[in-house]
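Partial complex: the chains shown occupy the same locations as in the complete assembly.
Letters A and B mark the chains as written, and numbering starts fresh at 1 in each.
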Amino acid sequence: MEDVLGLFDSIFKSEYGDLNLLGKLLKIIVIFIIIKIIIKVSGKLIDKTLRNKRISHIYSSDRRANTLGQILLKIVKYILYFIGIIIALEEFEINTASILATAGIGGIAIGFGAQSLVKDIITGFFIIMEDQYSVGDLVRIDNFEGFVEELGLRVTKVRAFNGELHIIPNSTIQVVTNSNKGDMRALVKVSVSIDEDIDKVIKILEMACMDIKSSNENITDGPTVLGVTDLGEYNIGITIVAKAKPDTQWSVEREIRKKVKERFDQENIKLPYPKTAILGGNEV
Amino acid sequence: MEDVLGLFDSIFKSEYGDLNLLGKLLKIIVIFIIIKIIIKVSGKLIDKTLRNKRISHIYSSDRRANTLGQILLKIVKYILYFIGIIIALEEFEINTASILATAGIGGIAIGFGAQSLVKDIITGFFIIMEDQYSVGDLVRIDNFEGFVEELGLRVTKVRAFNGELHIIPNSTIQVVTNSNKGDMRALVKVSVSIDEDIDKVIKILEMACMDIKSSNENITDGPTVLGVTDLGEYNIGITIVAKAKPDTQWSVEREIRKKVKERFDQENIKLPYPKTAILGGNEV
């Protein structure tokens, strides 16, 4: 043991016990070889882990698993190379720490400035990994609603109903509301005159509902007449709800509205005009 | 004593009194063995503590206790391995502190960026541990209301009434409003013409309330007529309240409304049309 170390010393160490130039170069080369190996191994490990998970059906598609794998590998790569360069620089007595400390004032500014960039990527990573939404989903983020057109690590692009394109940095995304993760509710509020017979009105509405149910295949549940949901000054409010496939709820609502109007016309049910009682001069 | 230490020194220490390569490796191995043991012991301790608590009925289900146990164990594991690796690296004179200090600018950015991730997990941990809500509960978080569909360490998924899925990072959760932690109130405001006899109206309403009480088994308390809660320009407002089982309060309200309308029709109680007194030209 002692011998090997002695030999090592005689070649790579200067007389003061420090490494000499050759030793330093060798050390750096060894470090970079180790880094290369770690990267290779990490790549294998990441790939294997993701594939295992994929089998357990957490990730819905190969594409997502591949994207994640590449991102993780890139991060590992950059960090390791960065560490390698720092070690190399320090070997040649360029005190990187001191340089960066000196640059500290700017550093704080940059650190804070870059902060939202980092937050963009972290949030983006979780959105992809947790499958919060995919391209084509109808989502609402803060006040921006529309169909997802592009889903990146830094920004999400959402196409609004009126054609505008919202470009949303992922760091500003907090609560995501996704309308493509299950059946949607169609809701129609009907208002009739307070003088109508409630039971009759509800029966007519229920018949209308049955008509629609049989004819519209987008409806997955209902429509159902809930009952008296409002008791106003000159009107009775009745609510009808149904479940429909995503993105079809509005056309279902339109159909219910049209059918109700037609039925009411047939059955002569009056809608509630605003009413006012006028008091003449003598009464006041 | 001295002898043992002397022997120890001769094998594992270099001539300068430092540990030699063999000594270092041994030290690292010893450290990792100790870490392994601590993890094992921690697992036992966590499990036992949770089981004790479970007996005292704080945790409503085995499932919750197990989840918590696994989370705590994972955290202990990661922290101990991390410490082990740092010690190992330092033994081989790779100054990790300096590397990380050099990476400080990025570090600040990452630290701030990752901050909300940590907050997600801490908040999520407390929500689970304190049983603030469970899957299926009707909750309101900020302005997002609906039924809890999934309750994770990082996000909570809430299904809105209209079918939308709100994906809420736990770090944004402050006040949680849970509607499944007891009986809910059903409240109906009735408005009658100012010309009606209040005592008679209240008596009619009380009779309607008794009818409903006997027929609806979701009602746990009431309904009760509170009295005159509003004295408007042409109307008297009277309020009816009841207690109902969670998620049934709306159907109870609908039934009260319908029953009141029917009773009023029978008893010929008038609802308050808006009234206006008209002054002719001469009076003005």
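Keep this in mind: a residue touches a chain if its C-beta (ideal position, glycine included) is under 8 Å from a C-beta of that chain, and two chains touch if they have at least 3 such contacts.
None of these values were measured; they are calculated from a predicted model.
Identical protein chains form the entire complex, numbering 7 copies in the structure file, with 2 of these shown.
In the analysis below, only the chains that are shown with their structure count from here on.
The angle needed to superpose subunit A on subunit B by their Cα atoms is 50 degrees, rounded to the nearest 5. Distance from the subunit A centre to the subunit B centre is 21 Å, each centre being the mean of its Cα atoms.
Across the interface of their complex, subunit B is touched by residues 1, 82-83, 86-87, 90, 96-97, 100, 107-108, 110-112, 114-119, 121-122, 126, 130, 132, 140, 174-179, 181-185, 187, 194, 198, 226-231, 233-234, 236, 243, 246, 249, 274-281, 283-284 of subunit A. Remark: subunit B residues 20-22, 94, 98-99, 101-106, 108-110, 112-114, 116-117, 142, 144, 154-155, 159-169, 172, 188, 190-191, 235, 251, 254-255, 257-258, 260-262, 271-280, 283 touch subunit A in the complex.
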